[in-house]
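One chain of protein is taken out of this complex; the other chains stay put.
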Amino acid sequence: MLPITYYVGLSAMLFTIGAVGVLIRRNPIIMFMSIELMLNSANLAFISFSRYLNRMDGHIFVFIIMTVAAAEVAVGLGIIVAIFKSRGDVNVDDLSEMKG
Amino acid sequence: MSFELFAFVILGLVAVVSGIAVITAKNPIHAVMYLVTNFFALAMFYLVLAAQFIAFLQILVYAGAIMVLFLFVVMILNLTGAIESVRDKLPAQKWIAVALAVVLMLEFAAIAGSGSIATPRAGALAESFGTSKPIGLLLYSQYLLPFEVTSVLLLIAMVGSIVLARRRED
Partner (left out) sequence: MVPVLIWLERKVIADIQIRLGPNRVGPFGLLQPIADALKLIMKEEVTPALVDKWVYRLAPMMMMVPALLSIAAIPIGGTVTIGPRSFALQIMGAYRGPGGFYVPELDAGILLVLALSSLGVYGIVLAGWSSANKYSLLGGMRSSAQMLSYELPLGVALVGPLMLAGTLRLTGVVESQAHPYIWFIIPQFLAFVIHLMSGIAETNRAPFDLPEAEQELVGGYHTEYSSFRFAMFFMAEYLNMVTVSAISVTFFLGGYRLFWNDIAWLGPIWFGMKLLAVLYFFMWIRGTWPRVRFDQLMKLGWKASLPIALANVVVTAAILAFTPGNPTLVLSIASVILSTAAFFGLSYAVSYTLRHKAFAREQELRRRRLEGTVEP
């Protein structure tokens, strides 16, 4: 069996990629996808620890994370569509008018 | 080179490269496809890690439902044009982000190098590990409350998206 550091390392790399994606992109859809990438890297860590500890609790966490991701995507994409309808454009930098 | 290492290297390469492709793709539709590739690589990882049920769920939920939703929205809004690059108010943010990413990775390397993440030694896995029955048993006994809370969350999300999508009466 491989040392668990391999899997955790891969998970960390994917998480970093997702974080960078959120920071460098301005397209809300791609930012959303980067968030999904981060969630999935956490899932990978959960599953690998679950395998190495021989306990299935990690699987439950992944299950719940998937549900949360689905809910988040439904609402998030709804917001993006609503913004697009009212402004005809979506750029994250322009969406600061709610700061008052 | 053992089979597990071989699988890890190949799948890890696919996952990392497609992940980088997601955040660098010009066209959101291409980004969606790279992300689907990434999810497939992760599903394969779950299979290697004896999480059969979660691997199928990964394909069913992420690739089959969530990403199709993404694709749908990208196509409805036709967000494929280069809407960013033109007016980026914070051009410096990119470089700071990359620098911070390097710091994060160095930090992880330091932790991994210090040996504080020990590989646990567990006994042989039961044959039913990762199948639907133990997951269901756990979900409906020990984790009943989180499960119910999640279902309420889904309900709220459903109501929320309907409210957002509804046309105003006026």
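Lettered A and B in written order, each chain numbered from 1.
One rule holds in what follows: a residue touches a chain if its C-beta (ideal position, glycine included) is under 8 Å from a C-beta of that chain, and two chains touch if they have at least 3 such contacts.
What you see is a predicted model, and the numbers here were worked out from it, not measured in a lab.
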For the full complex, contacts between the hidden chain and the displayed ones involve B
If I consider the whole complex, including the chain that's not displayed, which of B:Val22, B:Leu57 or B:Ala157 touches that chain?
B:Leu57
Quickly run down the residues of chain B that touch the omitted chain.
27, 29-30, 33, 36, 52-53, 56-57, 59-60, 63-65, 68-69, 71-72, 75-76, 127, 130-132
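Definition applied: only the chains that are shown with their structure count from here on.
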Per the C-alpha centroid definition, the whole-Å distance linking chain A and chain B comes out as 6
Report the residues of chain B in contact with chain A in the complex, numbered from low to high.
4-5, 8, 12, 15-16, 19-20, 22-23, 25, 28, 31-32, 35, 38-39, 42, 45-46, 49-51, 53-54, 57-58, 61-62, 65-66, 69-70, 73-74, 76-77, 79, 83-84, 87-90, 93-94, 96-98, 100-101, 104-105, 108, 112, 117, 119-120, 122-123, 125, 129-130, 134-135, 138-139, 142-143, 146-147, 150, 153-154, 156-158, 160-161, 164-165
Which stretch or stretches of chain A touch chain B in the complex?
1-10, 12-14, 16-21, 23-27, 29-30, 32-34, 36-37, 40, 43-44, 47-48, 50-54, 56-57, 59-60, 62-64, 66-75, 77-82, 84, 89-91, 93
